[in-house]
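The structure under discussion appears below in the form of structure tokens.
Other chains of the complex are left out, but the ones given are in their true place.
By written order: A and B. Residues from 1 in each chain.
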Amino acid sequence: MAGRKITVSVVGGTGYTGVELLRLLALHPSVELTAITSRSEAGVAVADLFPNLRGHIDLAFTGPDIAALKNSDLVFFATPNGTAMTMVPALLDAGVRVIDLAADFRLKDAAQWQQWYGMPHACPQLLQEAVYGLPEIHRDAIRDARLVANPGCYPTAIQLGFLPLLEAGLVDTSGLIADAKSGVSGAGRKATVAMLLGEAGDNFKAYGVPGHRHLPEIRQGLKGMAGKDVGLTFVPHLTPMIRGIHATLYATVTGPAGDLQVLYETRYANEPFVDVLPEGAHPETRSVRGANTCRLAVHRPQGGKVVVVLSVIDNLVKGAAGQAVQNMNLMFGYPESAGLESIALLP
Amino acid sequence: MAGRKITVSVVGGTGYTGVELLRLLALHPSVELTAITSRSEAGVAVADLFPNLRGHIDLAFTGPDIAALKNSDLVFFATPNGTAMTMVPALLDAGVRVIDLAADFRLKDAAQWQQWYGMPHACPQLLQEAVYGLPEIHRDAIRDARLVANPGCYPTAIQLGFLPLLEAGLVDTSGLIADAKSGVSGAGRKATVAMLLGEAGDNFKAYGVPGHRHLPEIRQGLKGMAGKDVGLTFVPHLTPMIRGIHATLYATVTGPAGDLQVLYETRYANEPFVDVLPEGAHPETRSVRGANTCRLAVHRPQGGKVVVVLSVIDNLVKGAAGQAVQNMNLMFGYPESAGLESIALLP
């Protein structure tokens, strides 16, 4: 199929995930954007809301009309949780493929989904079919998927950081710790007092320590790697920057662990979007600003039993829109990095 | 010449202008990077200094060796002021074309250069030949130039903002005011206390009010547009952001000025990198973050005699490296926007 352009629609294009997806799709060589929907902004030119898109996207937002969406080869959902699940069955029935950037299809267990998202799932029968869109683990399944559940931002950074350790069975899986820090764009483009520059600027805090919605998603992924349930403490923090996630991961080795640097480099040798830094390095979030890359470093401080993994991504790119485009490329047979070659903006 | 790749070297690749130039050149379809020089970092891999370039640039810094540089079709200078002028004559003699991103060839008057830059000019005979690289004014001369003086960041934002008014002769040129605000990357990647996050963060100040080096450059450019000397008050400010310049320009109309919105839209109708916003708009620096675009808006508050022009650029792109690539494209017959298509990163 490579070569011809596919027609693509974006449902819910007014948030940060949406505008980032549009930034990437507008320059993708094999994509023709056909519709960008927004209930609240219908009729408004997309470039009026997002001036960076002036001259690149001429479409106006339209209302979310399933009949119109059925003409697309692929529909992305960049909507709040709970929206995609009401529209996806009809689209799949019409032969449209779907990538959901929200959480609707990330958990395999409908009861657990209801517990964390506070509503019953509208189409639990699709949860098993949906492919979890982390290419570094599920690449082959993604190629053939009708429905891809694009991973959350924290889950992407944390799973890629733990993956080599868990696959190799080197650490005690009952006491994993993920201390993660996110820029504010992870909270979306919603008007809330807590995310004002006057509140979140020059400030640092943890949040959601009693329980964050990404916890079951991460646990489910880590269980898949480890082949058994894992014990995970996950503490997210808000840091006064716009883009970027930094996950600091702690695990305890259960025996002689060998050369972890080699382990990580080997595991990710053929991954286009995972970059293992040299021994002793500390990745910076800005080194991936705007890029679809996850950069990792692995440490054993003072040669002790605790392994510390540092993992950075741009939450809007590898943590959302970029990974979605990577999944699209896999689904439609394009080069995996098509439209994703841009270099991080530094400084 | 379009079609074949040119060989390009960058002298002084360790500053912000340098890394931004490398970001753009690494993805340019018609450029082969052959050397990136740095006296202080010779031998270090470029991607070790700038981790965003990992996987994109494999070169190491080399010492600045003129003999080696002579093999390039084009040499960029991203050096401190006063360096390029010592090397350019030999390169031109060898048939190499040059774009200087520093100030060495921006002023036509060697005495004035010495006054503002504090040293005698090393090759005043080249000042007349050097073409001032503002494509919106000197496009044809740039195409044929051996030596292009890439404009300063403030001068780019301010000249593009005043240009239609001055060309049309609508305003009193004796009392122009340019109140400009820059992010800190404009000060370069030098270790100075004043640019520490602890000093420049959450802070705003003017600087250089008694006289800033960009003043004679801007005055020279405005004089060219107006056909006569102009009176200009230029006040630069430091604002706590990384990239971006916002120039707020004030001029007084001398008679009925007509529809200024039409004037601006007409003047820039065919300019690929100048975007006149709709009437009443206020451009934001983030709308051009990482992009080679200048966005403008023109106002006459309360319909009075004072015209207010708002002009934003990314100081490292349209204000430096992007404009340099635009000039390179013109000089070598490539599409003017080759390698410059990327969309601003927002948020």
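Basically, a residue touches a chain if its C-beta (ideal position, glycine included) is under 8 Å from a C-beta of that chain, and two chains touch if they have at least 3 such contacts.
Given the structure is predicted, the values throughout are model-derived calculations rather than measurements.
K.L.:
Total copies in the complex, given 2 are shown here: how many?
P.N.:
4
The rule is simple: only the chains that are shown with their structure count from here on.
K.L.:
Give me the rotation angle that lays the C-alpha atoms of subunit A onto its copy subunit B, rounded to the nearest 5 degrees.
P.N.:
The two chains, subunit A and subunit B, differ by a rotation of 180 degrees.
K.L.:
Can you compute the centre-to-centre distance for subunit A and subunit B, using the mean CA position of each chain? Integer Å is fine.
P.N.:
36
K.L.:
Given the complex with subunit A, which residues does subunit B contribute to the contact?
P.N.:
Of all residues in subunit B, those touching subunit A are 16, 19, 23, 26-27, 50-56, 185, 189, 201-202, 242-243, 275, 277, 283-284, 286-291, 295, 316, 341-347.
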